[in-house]
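Apart from one protein chain that is not included, each protein chain of the complex appears where it belongs.
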Amino acid sequence: MQDTVLIVGAGPAGLSAASTVTASGYKAVVVEKEEILGGAPIISGYAKLVPSGEWAKDAIGRMVSRVEEDSGVTIHKGAKVESLDGEVGSFTAKLSNGETVTAGAIVLATGFTHFDSINKPEWGFGTFEDVLTTTQMEQMVSTGKIACPSDGRVPERVAILLCVGSRDRQIGREWCSKICCTVSANLAMEIKEISPETDVFIYYMDIRTFGLYEDKFYWKSQEEFKTKFVKARIAEVTASPDGRLLVKGEDTLVKRPIIIPFDIVVHAIGMDPNEDNPEIAKVFGIGLEKHGFIERAEHYTNTCGTTRRGIYSCGAAYGPETIDDSISQGAAAASRAVADLNALVQKAS
Amino acid sequence: MAIHEKSLIEPDRLQTTESLVVDGVDVSGSWNTMITPRYLRDYDDDFEKTIQKYGGGENVHRCWQCGSCTNSCTMYAQNVQFNPRYWIYLTRLGLKDEIVKDKDIIWQCVSCNKCTNICPKDVRPEGVMKALAHWMEDQGITEKSPSSHFDETFWEEIYHTGRIEDAAVMMGFFKRTNQPLVQEWLVLFGQRMMKYLPVSQLLKMGLNFIVTPRTKSWGKTGEVLKAYVEEQKEAAHG
Amino acid sequence: MNSKDPKANNETQGVAGHGSFFQQTDLSREEAVKATDWVRKHVDRRTVDLGDRMDDVREHMYELEKDGEIIIHRITDEHEPQTVKTLFGWEKKIPTKQLWHHKSCGQCGNIPGYPTSLMWFMNEFGYVPGKDYLDETDQTSCTAWNYHGSGIGNVESLAAVFLRNFHQAYVSGKQHGHELGHFFPLVHCGTSFGNYKEIRKYLIESAELREKVKKILGKLGRLVDGKLVIPEEIVHYSEWVHVMRNRIASELQKIDVSNIRTTTHVACHYYKMVHEDAVYDPEVLGGNRTAIITSIAQALGAQTIDYSTWYDCCGFGFRHIISEREFTRSFTMDRKIRVAREEANADVMLANDTGCVTTMDKNQWIGRAHDQNFSIPIMADVQFAALACGADPFKIVQLQWHASPCEDLVEKMGISWSQAKKNFQEYLKEVENGNIEYLYNPELAYGGQA
Partner (left out) sequence: MATYAEMQQIYDDIRGDFRYDSELNGCLNCGICTATCPAAHFYDYSPREIVQLLWTENVEQIYDAMQEKIWACAQCMTCAARCPFKNSPGGLVAIMREVAIKHEMQSAKDVLRPFGRVMLKLITTGNQLSPDMIQPDHFPDWGPNIQKVEGDLSVLRKAIPVKTLQTVETAWEVSLKTSVEMYTIWEMTGVMKSLELMDENLFDVIEDFIDEKREEYEEWLEEQEDED
């Protein structure tokens, strides 16, 4: 068992971890609760990824096939870890499919859950058909056609509302979801590309297209695709009798309330802790930080650690994370796991 | 009944009928006062494109509202209402009514170009203000500015003669702007010219002023040029 | 994953979210509607785990009680409570019986059909005055109208008034032969409801405030075992109407109102102040807006029409409606009356607070001074329900106090306004002669027996 790493979750982080484990000459067992691999980008049908611009099904698809074709990886789909015994070097996990996995170390790549906009009802999701989330809009982009779900008309105007389910103490979500600004700018460009007659407005309180995302997404969406950024956090979305949506805010630069008609309103939904985290914490005996994400161990010398020895984590399980960084962290966590096992072998000999 | 917060309401949003009886009830004055709301109801999606077609407005869409232009502005230091960043924002969203409220100050831009120099995204705010000023003139929102009058006199002269005769342009400008043709400084200027310039030169100038010579074989060039400029303008602004 | 996979488009919930998979729409309306069925599909996940991050004040209250600091006036089985869900999926008990009517100064002074319709309903359900409900003179208003209007008053005074009134509710049963806590307060006013909840929160959070008001309540003899009495829930009358709506419709309704187009205006102080306590029901407005008012209109079978300014306040403004009426009338015309008229073409606007009814009812007439000739009947949900259940438009529903055109609505419901008015005018003669019909024996209000 000291040659095996158990990886829970097969999103970008988990897939990256699995490949890193086998590349180091160890075996990986991947447990994924869904019937397919790929995690959020595949299951939610993301369109083009940030920042590569590759379609999710191609880019993450490559990661999936690399793992599926890897003889060093055993995959359990549609399964969860139900209980865990042992300690570093000799963990035994019982799976919901009846199988038992023994492994020397564990990587939790359990990711996140998209914020459910239904919890912010005044923004109209679930009330009006033309109020969508970014994931739904990405799915629409994937179909190659931009149309109002209510009646199929081509929208003249689309509003993207940032910070839906992020930075909002009213609903207990104090964190910034990090990537929505960039994703929204990207989405604005994709919409304009498919539907040049559609104008896209992004309502923001700050723009956080950090690092190299600045010019590639923020500037580009504005300069090349004429996306308009309006400094207003939206208060309420209602509908006017002609079926258009009315977006109510204060344009804080004009210092006036605004009530502006739109055809589609998109919620840039944030990243919640995986809704299974309480269960995951219990099964694996690890701690959660105060927002409900997996608690990170002291980071400087115990990189990718959790509160339990031999169990590591990575990616969005720790908190909102980009796909690229999740992939890197998956590799890092796998390295930590392998290093652990290596140390045990060294110690024994 | 007094509206205490009256100073918080722009006067043109107060509706009051001084003397009014409705259904037999006297509701004169403040009893019938209503206030019209101040919220913004829509954007004019085409306005940004309109301004981009004016010289100087091309890059208005690049603005991200950092405020460097306003911070560096010579006029802003004099008058905080003079706010290029704000006008650029209004232009982008097509909030025309708000821009028009500042019609009497936008033209005060002194073209120092500090804003254009400092702008991190090459918006060229100075150009945007010019574009806005011209748009307002075209719409009849503002009177033509003196500089526009000068510009037009200047070009009329060129179309007509293919060259510039300073005195004629100046007189034309004075006429258009209803200024007296004889001005104190001009008289002084003339006296000094007479004192220092050779007589032949003075005679030539006097003659040119009276007959306004044209460039050789100018012919219909002026008309063609004028037609072309009109055409270009038409194409740009519709 | 193939996004066109039919299985993916219905029940499955991806790890990555509320798995509503988008399908390509078609230009035809029918197909578009079909493709977006998932939007209309009921989603009930408003039970987010908020952990310790969202405070439920009731938890702290129970702790204080355990520490012997306060006494909680509890809702017991005797109150025959019904459990409803609030904004975050939290539960709230609404007592349906043994209620102490905490009246509203604005209602009673201005729209008396409000409390009378409510008590009329209780009678119709066979409630026994003095046992199942009590209306008495030992109560003051919450005093928050003045506080919000002028700033005269302060948290201490509001807290003392709150505790004084609710102490009386707690002990009121005694002189009618019941236990302490027999009657549970039912708050008629939206502002009282919001204000009391806010004050309760301050009281629970601040030991200093508790100390200060304890002195006052002690002086008034309004402590029980030396402790403050705080109710387990603050309950609004419209919540009682909400939980009774199906019984009202099935047992008492006499008039078909399916041809009536209703719009709803819920008081800001009902669902925006201490908003986690407002009632939400997945069956009403998809659980996306508070269920109050809409739920009773729905239960009665009336049409409920949405309009774009649903969330807007009425324009009441406390001081404004008295001395800044230019604002009040302008706001209510622009954001409420015009919209309900033009957009929704509503037959009636239903509300659940005095201030809102007064504002929208009284301020529409003046619109005609400036070409805003919009009008629409305004009344409380409970008044509309009483009409639908056959209550007299004058004697019980007291529509004579309204300025808006209630005549039109009453006629549309198939009730003869002119006949009812004639009857009432005859009844007024009886009243002058001292022959007054009462909903309960008046002596009860003064400590007498039923």
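Every chain is named by a letter (A, B and C) in the order it is written, and numbering of its residues begins at 1.
By definition in this document, a residue touches a chain if its C-beta (ideal position, glycine included) is under 8 Å from a C-beta of that chain, and two chains touch if they have at least 3 such contacts.
Quick caveat: nothing in here was measured; it's all calculated off a predicted structure.
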| item | value |
| --- | --- |
| Contact set of the excluded chain (shown chains only) | A, B, C |
| Candidate in contact with the missing chain, chosen from C:178, C:227 or C:275 | C:275 |
| Of A:3, A:68, A:156 or A:250, the one touching the omitted chain in the full complex | A:250 |
| Hidden partner chain, residues of chain B it touches | 1-2, 4-5, 7-10, 13, 22-27, 31-32, 35, 37-39 |
| Footprint left on chain C by the chain that the document does not show | 103-110, 112, 115-116, 119-120, 135-141, 143, 145-157, 160-161, 164, 168, 194, 202, 205-206, 208-209, 215-216, 219-220, 222, 268-269, 271-273, 275, 311-313, 315-320, 322-323, 325, 327, 329-331, 334-335, 362-363, 365-366, 394-396, 398-403, 406-407, 421, 424-425, 427-428, 431-432, 436-440, 442, 445-446 |
| Those residues of chain A which, in the complete complex, touch the missing chain | 122, 163, 167-170, 205-206, 231-236, 248-252, 255, 257-258 |
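Here is the rule we use: only the chains that are shown with their structure count from here on.
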| item | value |
| --- | --- |
| Averaged-CA centre spacing for the pair chain C and chain B, given as whole angstrom | 57 |
| Multi-partner residues of chain B (at least 2 other chains) | none |
| Interface hub residues of chain A, defined as touching at least two other chains | none |
| Parts of chain B lying in touch with chain A, wherever the complex brings them together | 38-43, 45, 48, 61-62, 64-65, 86, 89-90, 92-93, 95, 98, 121 |
| Of all residues in chain B, those that touch chain C in their complex | 1, 3-5, 15, 17, 20, 22-23, 27, 30-37 |
| Interface residues, chain A side, partner chain C - complex | 33-34, 36, 38-40, 42-45, 111-119, 121-122, 124, 126-127, 129, 132-133, 135-136, 139-140, 142-143, 145, 147-152, 171-172, 174, 236, 238-241, 246, 248, 269, 272, 274-275, 278, 290-292 |
